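The other protein chains are all here in position, but one chain of the complex has been omitted.
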Amino acid sequence: MADDGHPHVLHKPTLFKVFGALIVLTIITVAVAYLPLGPLAMPVAIAVASTKASLVVLFFMALKDDNPVNGLTFTIGTIMVSVFIAFTLFDTAFRGDLGNVSSQTIEEIEKEQEEAQEQQIDPENLRVAPADYPDQQGATSETGSEN
Amino acid sequence: MTGFASIFTGINFIVTIHKMRAPGMTWNRLPLFVWGLYATSIVQVLATPVIGITMVLLILEQTLQIGIFDPALGGDPVLFQHFFWFYSHPAVYIMILPAFGILSELIATFSRSRIFGYRAIALSSVAIAMLGFLVWGHHMFVSGQSVISSIIFSLITYLIGIPSGIKIFNWVATLYKGSIWLQTPMLYALSFLFLFSIGGFTGIMVGVLSVDVHLHDTYYVVSHFHYVMMGGSVIALLGGMHYWWPKITGKMYNETLGKIAAGLVFIGFNLTFFPQLVLGAKGMPRRYANYLERYADLHQLSTVGSWVLGAGLFLILGYALWSLAYGEEAPQNPWGAATLEWTNVAAIPSHHNFTRTPLVTRGPYDFHLADEVFGGGDGEIGGDGKLDGKGEVQVPDAVPSAPAEETA
Amino acid sequence: MATDTDPAPAPATTDVEHDYHPEHLQHHFVSSEQQFDSAKLGMWLFLITEVLLFSGMFVAYAVYRQWHPETFAAASQTLDPVFGTVNTLVLLTSSLTVALSIHYIQHDEVKKCVYNLLATVGLAAVFMGIKYVEYMSKFEHGVFPGGFFDPHGAHYEFLAQVPYASQFFSIYFVMTGIHGLHVLIGMGVIAWVAYYAWKGAFSSEYYTHIELAGLYWHLVDIVWIFLFPMLYLI
Partner (left out) sequence: MGDFWLPEAASSIAPEVDGLFLFVTSVSLLLLAGVTGAIIYFVSRYRRQHPGERPAPVKESRALEISWIVVPTILVLLVFNWGFKSYVKMNTTPSGTYEIQVRAQQWNFLFEYPNGVTSDTLYVPEGEEVKMKMSSSDVLHGFYIPAFRVKYDVLPNRYTSVWFEPTKQGDYDLFCTEYCGTGHSDMNKVVRVVSQNEFQQWLEQKATPKDIPLPQLGERLYTQQGCQGCHSLDGSRKTGPSFQGLYGRTNHKMTDGSSVTVDENYLRQSILKPEERIVDGYQNVMPGSYSSLSEQELSGLVEFIKEQSDKDPPAGDAPAQAATGQGAN
């Protein structure tokens, strides 16, 4: 397979350019981590990482000029990964959305109650689950400790 | 790690189907069995690694107590169910998709007509394979997952019912104006249509959010599962086994016994699993070693059914063994089928399958174009695959036939 | 599917099969092109199984990060970003060298190709060395995965007070551990390929093994690209 005939011959200058971009992006990702981005930190980091990954896939792995079926394969794979993550997070993020499942574990509820007793906080601040509302407060604390 | 075998099988099939088709074998001329295996392979490749990593995490959980799933270590048991079902729901499609493929072959061959909606059946297999990954949460409506997830999973579950429905309707439509030959494989194919329909309808039922709350983890689910997996997969496999038996072994099985066994299996199956549907709806939970008195009658009926089913299956085993030892030599194409493995090859294929790589010029079920099946002329082939009084069907020499219609 | 064996089948295919049959071409393939493409598609399929394998751990990470963000923030402070950054650069460079080795074999420069492959193995070894130092500095202070978690020492003591900190380290060790395993396997594969390249098994005509090893190595790199910010930085 001579150079001209082969669709995915790697070009040295391109490789070095991509490598340079990857280094720059690595520096960016480290630098960004020290900025106070709060909840944005994760999306930004993932975005930078995805850019890097795409560079590697498209140029180092030469998917850009490759047989489309390989690209399709890879795309389907990544879609499945995002499905797996997204659907599972959909459950864990909204666990207990109608109150029939407690969003906290019993351990956590007990711990909060202990802390509340130590610090004598206003119980108002502890209302996290429906069970914490006054009419059921007694029942929760009584039996919670048994479990 | 677990499942390397499935993964590599899947990879092998996909690559072969993509890269190594015979000349002229376009995607539209692929037999539907191959389409079924293609869809199956996609599922194998995508789902199996997840059960692999789940196993690894479980082993680490046991040895290092990493606390991903075990609530005593701060883990979440519901998360394990996500991991498990992400594999295990698609895994049932690994079992049913090849069965869909087999069924298309049987229906087409024994009604000697082109599969109605070839493209719809082929693509619905792939659609089922893909959608199969989006519905695992319908096993978890009462397990503690969030309500919003349950709702989304339920909605997508119905979307899977639709391609399955398309298949059933198309298969029934294929019978229309065909030339139907009720040999044993066809009996299995028709049983499949009936049993799998029940499996599908009960599947819709357990996909209904509020009804599933009642039916979850009862015998209804057990029965639904068996109507799909046994009434579907196993029946189709039995049909396929009889269909390809001459090709695999070079011997014929006993047709009369075959029909009796098919009847026994059909009756036995329904007698075993229909009572379980009723039991489940009445509230009998699954995985019980012991049950309350009031469920006894239906349980006993089901047990009797299982004997009938067992008798049928043992009968098959019996005549299959007999056929291996004393069976009649099989002709080259006993069913008058038009796909590659029956035409163009000897009764038992040689090492490389074909002496010369075949050139494919028509669709897999274009019987009206398949002159070689009929010995070059009309009306001469016998029910046993032999030309009337003229010996076996010969592999015809190259007779260029009309190109296939692309609409198939 | 008609099954006529055509008297004059597509000339291209038969010619290749009968007149010109290179040594590396296995009998069930019609052409080198087909064999190369098949192998490559197979590799891509294998790569997505690898991606899905890692996805399970990413799901676990995402779920527990979402539930215990403070824990993850606090615990990741104890990981040294310098190690992480250096390792990232090391892996990126090794990806470059592996890509270069394919470039050279495509131009029939076998020696340069082998040097680049060896450089890749060397860089992988550096990566594993740094990982070893990192792991040891954690083990020294009782920072073990899961049930053996018992942090002590000035830098780590506070972890004992952080709920679910052991979970962070479980996930950290499992993810980096399985990734490390892949690096080791990659080192083996690339060294093996380099050996055969040295013996002259490959040329611009036939370099499937190098190509596939390269693809695998890039995937290992990609996984690390994600692991690095997730575990070390945020």
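Just so it is clear, A, B and C label the chains in written order, and each chain counts residues from 1 on its own.
As a working rule, a contact is a pair of C-beta atoms (placed from the backbone, for glycine too) under 8 Å apart; a residue touches a chain by one contact, two chains touch by 3 or more.
All values reported here derive from a predicted model rather than from experimental measurement.
Visitor: Can you pull out the displayed chains that the omitted chain is in contact with?
Guide: Touched by the chain not displayed, across the whole complex: A, B.
Visitor: Which is it among A:23, A:58, A:101 or A:116 that touches the chain not included here?
Guide: Selected residue, touching the omitted chain: A:101.
Visitor: Taking the entire complex into account, which one of B:16, B:48, B:65 or B:111 touches the absent chain?
Guide: B:111
Visitor: Can you work out which residue in B:9, B:88, B:143 or B:249 touches the chain that's missing from view?
Guide: Here the residue in touch with the unshown chain is B:143.
Visitor: So which bits of chain A touch the chain we can't see?
Guide: 98-102, 104-107, 109, 129-131, 135-136, 138-139, 142-143, 145-147
Visitor: Residue by residue, what part of chain B touches the chain that was omitted?
Guide: Counting over the whole complex, chain B touches the hidden chain at residues 71-72, 77-78, 111-114, 116-117, 120, 141-144, 147, 150-151, 154-155, 158, 161-162, 165-166, 168-170, 172-173, 175-182, 190, 193-194, 197-198, 201-202, 204-205, 208-214, 216-218, 278, 281-283, 285-292, 336, 366-368, 374, 378-383, 388, 407.
The definition used in the following text is that only the chains that are shown with their structure count from here on.
Visitor: Please classify the inter-chain touch graph. Allowed labels: line, ring, star, complete, other.
Guide: complete
Visitor: Would you kindly tell me how far, in whole Å, the mean C-alpha position of chain B lies from that of chain A?
Guide: Computed value for the inter-centroid distance: 38 Å.
Visitor: Give the residues of chain B that touch two or more other chains, as numbers and ranges in rising order.
Guide: 18, 46, 50, 74, 76, 79, 82, in rising order.
Visitor: Give the residues of chain A touching no fewer than two other chains, as numbers and ranges.
Guide: Answer for chain A, listing residues that touch two or more other chains: 69, 76-77, 80, 84, 88, 92-93.
Visitor: Can you list the chain B residues touching chain C in their complex?
Guide: 1, 7, 10-12, 14-16, 18-20, 22-25, 29, 31, 45-50, 52-54, 56-57, 60-61, 64-68, 73-76, 79, 82-83, 338-340, 343-344, 354-364, 369-370, 372, 396, 398-401, 404
Visitor: So in the complex, which bits of chain C are touching chain A?
Guide: Residue positions touching the partner: 32-33, 37, 40-41, 44-45, 47-48, 51-52, 55-56, 58-59, 62-63, 65-67, 81, 85, 88-89, 92-93, 95-96, 98-100, 102-103, 106-107, 163, 204-205, 214-215, 218, 221-222, 225-226, 228-230, 233-234.
Visitor: Residues of chain A touching chain B in their complex?
Guide: 69, 76-77, 80, 83-84, 87-88, 90-98, 100-101, 105, 107
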